[in-house]
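Below is a structure I'd like to ask you about.
Of the protein chains in this complex, one is absent; all others appear in place.
And now, subunit A:
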Amino acid sequence: MNLKHTKGVVRALALLLVLVLSMPMAFSQGTAETKAPAGPVPMTIATWTSNPDQIALLDSFVQGFAKEKGIEIKATFESIPFAEYNTKLSLELQGSSGPDLFWVLETAAPAFIQSGLLAKLNDGMKAYDPADISADALQLWSKGGDVYAIPFSTSPFFILYNKDLFAKAGLNTPEQYAAEGTWNWDTFRTVSKTIKDKTGVWGFQTVDGQGYDARILHNLAPMVRSYGGDFWTDDGKVLINSAESVAAVTLFHTMVYKDASVVPPGNQSDFFAGNAAMTVGQISRVSKLNDSAFAWGLAPMPAGPKGESPVIGQAAIGANSKGRNVELASELVGYMTNKSSVAAMAGIWPPARKSVLESEAFLASNKSVTKEQMQRAVADSIKSGRVLPSHVKYPQIEVESKMVFDKLWNANANVKAILDEVAAIYAKHTK
């Protein structure tokens, strides 16, 4: 290599080095620009819905808030699949790119509050009549007098059914049974088997088809609780292996393996495609039936030996305590759960605000659902329902117990012995 060439190469490399070294400065300059007050304020909101109508509704609240504040906000919605929600959200929140606002599942509430990832909302919600929110609904999301997330959905589970399949099997509908007072788990089992025998279509599909894995608790809770059992309680009692819980889980197991009337594990038959006569849903799922090829209806969950015991799926929205603009995000949470926002959402996500819940408008808020259905399967259930169990160690409980629950999904499973094993896992983490 001659000297002239060498000098040229050295100069080129020096230039390259300068460019490489100046890159972090260029990036840090970019970060500074995003913090500048000029231009729209970026806000990222994490949810587990990807429904475009629901996202548009949420965005309309953001724009309403921006207008009220006299600023511009550019909202980006990040939809994370339900089964991966807690995992991905936690990762993002520990990094520097976490969302400013995010939905929180009721089962994860204690862990998220203890982690310090949720900002206190006491000031943010002050302007939006916090006394109107039911104290029961706020209990899970509060600690030491501070509120860390506000429930936007207090949504009971109910039975969605395919009217055409019930008619084909010559059966009354669940709503008719409910009106007669005979809509209980025994009737549920009988109609499920009759439909399978007479039409060849599955009688029941578990919630979102995930009742054997990601939604085990959602699937079993309505049965277990209406039989008088439970999973674990806030005061550390483990009840999943009580006689009542065992009876309830045995009923479900019998339906899957003896009656063969429930879509079994691994089978992808779907209620919404007409491949099952019943499933468990919430009001936010009803929009999936707007263009369905069959007539459908909805009824409350069947009653057990201890009467009706509605299960409520609760979801809240909180602000990232490490976010770029915590104060603004906290106020936005308050706005998104104020009376007018909650009223606009009520047809999809039933409210925790007493004034909206008790209004006539709430009963007419979902065009696909009659007032009577809304009253019987939603409003009444909210009053008497309970949320799923939660715990600060829920992630560990969920993962470890799922491996034991897996043993249930074969024809010869010993239900009592398996639930004893699950109880041992619950006890290990909750006591």
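General observations
Basically, contacts are C-beta pairs under 8 Å (C-beta built on N, C-alpha and C of every residue); 3 or more make two chains touch, one makes a residue touch a chain; residues count from 1.
What we mean here is this: contacts and distances are computed from a predicted model.
From the set "Sugar ABC transporter permease", "Extracellular solute-binding protein", "Zinc-dependent alcohol dehydrogenase" or "Putative monovalent cation/H+ antiporter subunit B", the protein name that UniProt assigns to the chain left out of the figure is "Sugar ABC transporter permease". When the missing chain is restored to the complex, the residue among A:N51, A:S79 or A:S115 that touches it is A:S115. Only one of A:S60, A:S368 or A:N410 touches the absent chain when the whole complex is considered: A:N410.
Contact between subunit A and the unshown chain involves residues 1, 6, 9-10, 13, 16-17, 20, 87, 90-91, 94, 111-112, 114-117, 212-213, 264-269, 395-396, 398-399, 402-404, 406-407, 409-410.
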